[in-house]
Structures are given as structure tokens and as C-alpha cells.
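Here the complex is missing a single protein chain, while all its other protein chains stay put.
After this line comes chain A, so read on.
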């Protein structure tokens, strides 16, 4: 049994590897240049709202006519960058179905001005972007979803009391498929 499971895991790993590899190499610039601490003064005047978890939490519990797609990402996270265009596309295409995408950046403070802002500008991102800056991750991760281990990308879709959480990378098809159960 153990071997069967192991080989399944291996097979899945290989499979994901094949899917994952296609576009990833060109984002290599987002890999290395992050070890140095910049001056904390650089944190000021960032373009996006910065929340600690208490400030952020209400955004996970809005009770209105909208379906919210809350995506946790960071500029240094390659699979996040890869799936971002699908969230943008859904945000645009499902506007009239009362769907809103919220992109929650987990970039570190020293990356807000140097990487996050230029990235959002360069890609022309239209969805709402906020920054969640709260190092007490072990406290807040389970408040987003009990089953979340902390890996990103991760996505919460909710409408009123109905909510689903996904610790995974999405394709456009998977995302719209999951969305269907909320907007119908």
C-alpha cells in the first residue's frame, strides 16, 4: 500500500512538474534579489492599502450580493504569477454577475515599492490589490481557512455564508468551473 501511495505521489509530482514547467523559466528575475533588507522608511506611501489581519478580516466576511474571489499571492511566487491573468480575466468577464476579485499580496515590506508596485503597473492589473502584512501567520492562517497549510497560491471564493477554499494553482477553466456554483 505504501509503495502504491508513494508511486501515486511520484506520478502526481511528475504530472504537476510537466504542467508547471511550461512558462516558468522567464520569471526567473523574481527569484533571487530579495535577501537584502532595505530601509524600512521605504514602506511609506505604498499605493495599496496595507492591513494587519484584524483590519483585513472583514474583507473575508462581506455579506452582500457579490461573490468574492480572494486570491493570496506574492510577486516572488511563480505559480501565483502564472495564474494571475486568469483571475484578471474572470474579474473582467464576470463583472455583470456581481463577481469581484481581490488580490491579497503577501509580499514583504521591502518589496512593496521595489517589486509589487512596478509589477501591478507593468501588468496593468485591474482587480483590487491589497497588502496583508501580519507576521503572526500561525494565528491568522487558520482564520482564513482551517485547512490551509500556508502554501501559496491559495484562493477563497465566498458569497454570504457559502465559502470554498483552495490551496492550489488554478487554470482559467478550473476557476470558472468553481465559480459557477456561486453565481447560479
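The working rule: a contact is a pair of C-beta atoms (placed from the backbone, for glycine too) under 8 Å apart; a residue touches a chain by one contact, two chains touch by 3 or more; residues count from 1.
In the analysis below, contacts and distances are computed from a predicted model.
S.K.: Looking at UniProt, which of "Amino acid/amide ABC transporter ATP-binding protein 1, HAAT family", "Outer membrane receptor protein", "Thioredoxin family protein" or "LytTR family transcriptional regulator" names the chain we cannot see?
M.R.: Hidden chain identified via UniProt as "Thioredoxin family protein".
S.K.: Which of A:70, A:103, A:152 or A:179 sits in contact with the chain that's absent?
M.R.: For the chain that is not drawn, the touching residue is A:152.
S.K.: Name, in rising order, the residues on chain A that touch the hidden chain in the full complex.
M.R.: Against the missing chain, chain A presents residues 1-3, 5-6, 9-10, 13-14, 16-17, 20-21, 24-25, 28, 31-32, 34-35, 76-79, 106, 108-109, 111, 135-139, 141-142, 148-153.
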